[in-house]
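Here is the structure we will look at.
A single protein chain has been removed from this complex, and every other one stays in its place.
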Amino acid sequence: MDEGRQTTEPSTGLQPGSTSQAAASILRPSSPVRIVSLLTDFGQADAYVGIMKAVILARAPRARLVDLTHEVPPHDIARAAFLLYTAAPYFPPGSVHLAVVDPGVGSRRRPIAIATERAFYVGPDNGLFTYVLARDPLRAAVELREPRFRLTPVSDTFHGRDIFAPAAAHLASGGELGDLGPPVSDLVRLPPLRLEVSGAAIQGAVLHADRFGNAITSIGPLAWEGEHLVLAAPGGPLRFSAASAVVEVGGERLRGIQHTYANAAPGALIALVGSHAHLEIALREGSAARYLNLGPGDPITIVYAP
Amino acid sequence: MDEGRQTTEPSTGLQPGSTSQAAASILRPSSPVRIVSLLTDFGQADAYVGIMKAVILARAPRARLVDLTHEVPPHDIARAAFLLYTAAPYFPPGSVHLAVVDPGVGSRRRPIAIATERAFYVGPDNGLFTYVLARDPLRAAVELREPRFRLTPVSDTFHGRDIFAPAAAHLASGGELGDLGPPVSDLVRLPPLRLEVSGAAIQGAVLHADRFGNAITSIGPLAWEGEHLVLAAPGGPLRFSAASAVVEVGGERLRGIQHTYANAAPGALIALVGSHAHLEIALREGSAARYLNLGPGDPITIVYAP
Partner (left out) sequence: MDEGRQTTEPSTGLQPGSTSQAAASILRPSSPVRIVSLLTDFGQADAYVGIMKAVILARAPRARLVDLTHEVPPHDIARAAFLLYTAAPYFPPGSVHLAVVDPGVGSRRRPIAIATERAFYVGPDNGLFTYVLARDPLRAAVELREPRFRLTPVSDTFHGRDIFAPAAAHLASGGELGDLGPPVSDLVRLPPLRLEVSGAAIQGAVLHADRFGNAITSIGPLAWEGEHLVLAAPGGPLRFSAASAVVEVGGERLRGIQHTYANAAPGALIALVGSHAHLEIALREGSAARYLNLGPGDPITIVYAP
């Protein structure tokens, strides 16, 4: 693996390493073919996603399209923001992330495009990019006003097709961010993921359940150092013993934080570090979220010893 | 945006503008890589769609594949035909649309491929292409009989794989329509979408609900002209005031046709022009189709004043 490739992957948890090469790549005039990722709440029963792809390929015929998911629960901006945060670091530098969870379509919320050190983001200004921007610093943001990069006429109900897809296509074919419209600031941000450290307790919240019924939480990123865990907490790294930590969630107390699902017996609850480097609660061969009746916002605590 | 690109997009609602450039592009000898869109009722739990893609890429390695949807309710030809109608105009000229909703597979229904001014269509001759052909005139149609463009042996249960995918691959790699088989006429057509204008009323029907519970209707295409709407009715354009129109559906009377979802209060019903330029009934942050118990064929009326 050469140096250039290393910059495409996070070195620890989800935190990218040096981004200087990534930025250089973005600015390179004859950039390679770019990826456009797509993340929506459109579902897959209608043709909405296919239509967006048609618009992108009509304007950027060589773009590579990758679906993140289209099954975000309708209008669940926070979930989309978290999924984008877990996925973006694995894309090559210069990728374009098109995210459309847009309950305010047709209202006064702004359509925007953002450049960071590593990537471009296109979508409504409603907080979708909050978590990626917490990790990957903003370089520039514009409002998507330029008629050349919109379909005609622009509908009031499907900006994914009429505004966001053409903007993503422009960026994917190497166009300048500044072509798309005037600079904007004061982007809308979601509240940060809940993460509080007090005394010997780390407090967070359940975010959502994944397909396997694993409850993903706001506590992270967590990295292994031997048998200790290091939490990238707001006040600085927090190091504690995984085996002696106690996780309190849904009325249960789980002793120890494990490496993987296979560390639990079938039918047993387990706390572990999930693939997104956040604390996760699983039930081996079952659904932890259903078993503990966990939903978004439910509290979770790690009581730890250094 | 240059002239060539403009032809890839509808100028008003779903009606394409000049198609002469599109036709020229189709006939151009060294055409760029072509898109194959896929629309089926195969679902995504089996490998059927992936198998069709394998067959296409084995024969047309540079084709770009775009899923429209595979979640058409089993055997629902009318719904597939409408989805194709809403999506096709956004694809670049020369795209190949492969549609397989095929309850008659293995019977005497004909497998066909069609060329229009803008695109190619491949699938069973059961009405799937009715609505696209109403907008994009037929140039030629053939029955897929040529053994070179079929797998061997042809199964009786999966023509998507054995007949339609190889035909789509042939067209996507720039092959001639006429290579695929002899000309056919008298294509099977569905009844037209219900759209009747009488006195001061426009009558139509609910088609289906989309993922958000929005009820899509047969009344369209509708285009905005300031605060008036123009319906492309069979007898000629019909212009009326959006604000003073009254929509009757599911026992409710909704005053005014709105621009977008955000014009309604949360929990309120709203009539609006959807992204496919058809009248749509929505419930802000809820499912209009469920709330009004609307299903395919249910009547809807606009009472309008010029």
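Note that the chains take the letters A and B in the order they are written out, and that residue 1 is the start of every chain.
Heads up, the rule we're going with is that a residue touches a chain if its C-beta (ideal position, glycine included) is under 8 Å from a C-beta of that chain, and two chains touch if they have at least 3 such contacts.
Given the structure is predicted, the values throughout are model-derived calculations rather than measurements.
**Student:** Quick one: say which of A:68, A:168, A:193 or A:229 touches the chain that got left out.
**Tutor:** Considering all chains, including the one not shown, the answer is A:68.
**Student:** Contacts of subunit B with the missing chain: which residues?
**Tutor:** Residues touching the hidden chain, for subunit B, are 42-51, 53-55, 57-59, 61, 65, 74-75, 103-107, 148, 151-153, 155-158, 161.
**Student:** So which bits of subunit A touch the chain we can't see?
**Tutor:** On the subunit A side, contact with the omitted chain comes from 1, 5, 8-9, 11-12, 32-33, 35, 37, 39, 44, 64, 66-72, 83-84, 86-87, 90-92, 95, 210-212, 223-224, 259-263, 272-275, 277, 280, 285.
One rule holds in what follows: only the chains that are shown with their structure count from here on.
**Student:** How many Å are there between the centre of subunit A and the centre of subunit B, using C-alpha atoms for each centre?
**Tutor:** Averaging C-alpha atoms per chain gives centres 33 Å apart.
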